[in-house]
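Every protein chain but one is kept in place in this view of the complex.
Now for subunit A:
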Amino acid sequence: MKLVNKYIDRDGKGRVKIICEEAEDMWQAYNLIAVGDQIHASTIRKVNQESATGSSNSMRVRTSLTLAVENVEFDTQAGMLRIKGRNMEENDYVKLGAYHTIDLELTRPFTIHKDLWDSVALDRLIFATDVTKHADLAAVVMQEGLANICLITPSMTIVRAKIDITVPRKRKGIVQQHEKGLHKFFDAIIQGILRHIDFSVVKCVILASPGFVKDQLHEYMLQWASKMDERKITDNKSKFVLSHCSSGFKHSVKELLADPNLATRLSETKAAGEVKALDAFYQMMHTDPTRAYYGINHVEKANNSQALELLLVSDELFRSSNVNLRKRYVKLVESAKENGCEVKIFSSMHVSGESLSQLSGIAAVLRFPMPEIEDEEEELNGHPED
């Protein structure tokens, strides 16, 4: 993401002009733009014109509009961001207050105006515009009969293809069917890899599975590629890395991210850090449950005692359309930082972020045990945090 210019007052009001260069940036923009902000961007509007004689014709006009954002939608597969809102500046084609929906486009600048740029938004802006933090990798997690081809970007894990083929199991005397089925399955995976993985962007492709499926696939794929003279694969042979995971389901990706053998390849990926942080939380829950809490009420209480050591927050919470709620989370994060707590903002598009979102979206590891928080839980039973 490129930052074109930035005017932010001392009180936090201001505007930022940015250019999104890839789908990943769209995700960052999605997290920046909140309901109530104003967006100024170039867009295409269908305009109906009526001439003096009464004949009407409609045409598509490219125009720049400023919208008061009412709704933001993100399509993960296409990497598209749609913003719906009312027009704030009248021009020749669009009346004031008319509704319009902008599809934000890559490589075209747009301006975000916020009444308050809080620390979370500013941090994200800094993170998103930092060019060094880029590492794209692909992972194929599989088990016999099931494979998920995922793209892992710094802040997203996107399943590009799910391959589900029933492979006949070995039966006495007829092993050929099993092997034939397996080859069919491998063919489907290879097609998926060729179609969905852009080798010019992706630094490495992790093939992971329990057992020997990964080795079988790797061998089969290289053989197939040299036979078919598929340059895409033969030229990028060195990009394929084999690793172990426990199943072919998407959530096994977190095992890959935590794999020490892959650490050097993954070191720049934000996701790996998230997995580690969440694991630390689970571990603490295991060893000392009075030092690990989740849910906004519990964590806030712990923060009031300046007990937070590690705070995990899902970015989903900051996308909340409820301004007060968002303010509450921002306040918590800011005060935790002041107290020297390490704050990790999880991307809800990663596997670990998904887990955290299910776990109320906020969790913390404490510096010292606070059993009194748990006792208060009984009173809170009536209001489970969602």
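Simple rule for what comes next: a contact is a pair of C-beta atoms (placed from the backbone, for glycine too) under 8 Å apart; a residue touches a chain by one contact, two chains touch by 3 or more; residues count from 1.
The rule is short, and it goes like this: contacts and distances are computed from a predicted model.
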One chain of this complex is missing from the view, so tell me which of "Centromere protein M", "Tr-type G domain-containing protein", "Eukaryotic translation initiation factor 3 subunit L" or "Nuclear pore complex protein Nup75" is its UniProt name.
-> "Tr-type G domain-containing protein"
Among A:Q49, A:Q191, A:Q223 or A:S246, contact with the omitted chain is made only by A:S246
Check the options A:K2, A:R86, A:H100 or A:H178 and report the residue that touches the missing chain.
-> A:H178
Full-complex touch with the removed chain, picking from A:N261, A:Q283, A:Q306 or A:S321, is A:Q283
For subunit A, residues in touch with the removed chain = 143, 145, 164, 166, 168-172, 174-175, 177-179, 181, 210-212, 216, 244, 246-247, 249-252, 255, 279, 282-283, 285-286, 289, 293-294, 351, 354-360, 374, 377, 381, 384
